[in-house]
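With one protein chain removed, the remaining protein chains of the complex are shown where they sit.
Up next, chain A:
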């Protein structure tokens, strides 16, 4: 697929922008701070409904404006769809697909698929587990948009159960006190009622946490071989890059998952319930959800060593890039269609060997959008059409073809 046109109103630094695009390689060049990343960020937003740079929508709306509009015309198999998003910080965002309003913005997911690699992605290797979980979950949604709903439910259930653990803490900790509680006609201790409520939320949470773990395990299994080859190609075969799922479940079960086993959902479900029971005292003590997908991690290893803390700066870059390119190849295989590849400010960070190898890897993608401050950083073989960005003005500088 490819983006044929991008229109912005009051997005980031742009009061208005119109950017016609073509299949093949397009390089956006311009000095720092001129608005190159803002453009590709908007395209990434259409694909994921989130920015790769910030967690909330407010900074995306042009300073002083009340709302942003992002419109993208996406072509897949010769058919064009137009996604229009209205960002309303503090209120619900709205989405239209081919002019018809959608009840939920997340129903546009899947219309455009992108893989975006940016300097921020170094955090995949060096950052907190949350960065790696987000990578996995974003990729799940790109594979199958219905995971967006599961993820949203999971977040909400965690908040509810967390609030319960906190508020019921005094009761659950000691609680022999008797009070009139709604429990049939018998009086039951407050503690018992709180435990019943906790069990209800355990059941609700396990119902979405189990499929989420299952889907991540399958994803890790499918991604592994792609990563082995993309890392190899980017780094010219220095060592083996591997990924392993690290679950917060009980040790024995977690070890099976780490070994690459993908149990049935029912088994994961039962294990989750058992883990909640095993961790109950601690969860109550700390008033926090301590087991489940939100506490899991993806272990990255190079050869025998964990990448985090051991890999050199260059190796960390290659690993992060390898993960994103692996995601690209996985989606390409899954969907029998190329996602849009976005490389934001990446070439400046790579040595010339890695640059050339990356160029070779992406040469056959349907659409690649590259940003660079210094055009010479981009290998000659990738100098397709280039567009100059200066103070938010977009001008064509020409095409090699």
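As a working rule, a contact is a pair of C-beta atoms (placed from the backbone, for glycine too) under 8 Å apart; a residue touches a chain by one contact, two chains touch by 3 or more; residues count from 1.
Everything below uses one rule, namely that contacts and distances are computed from a predicted model.
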Chain left out of the displayed complex - its UniProt protein name, from "Xanthine dehydrogenase family protein molybdopterin-binding subunit", "L-serine dehydratase", "Acetyl-coenzyme A carboxylase carboxyl transferase subunit beta" or "Recombination protein RecR": "Recombination protein RecR"
Residue touching the undisplayed chain, where the options are A:58, A:163 or A:258: A:163
Sole contact to the chain not displayed, among A:22, A:153 or A:366: A:153
Contact set of chain A toward the excluded chain (per top definition): 91, 153, 156-157, 159-164, 167-168, 179-185, 193-194, 196-197, 199-201, 203-204
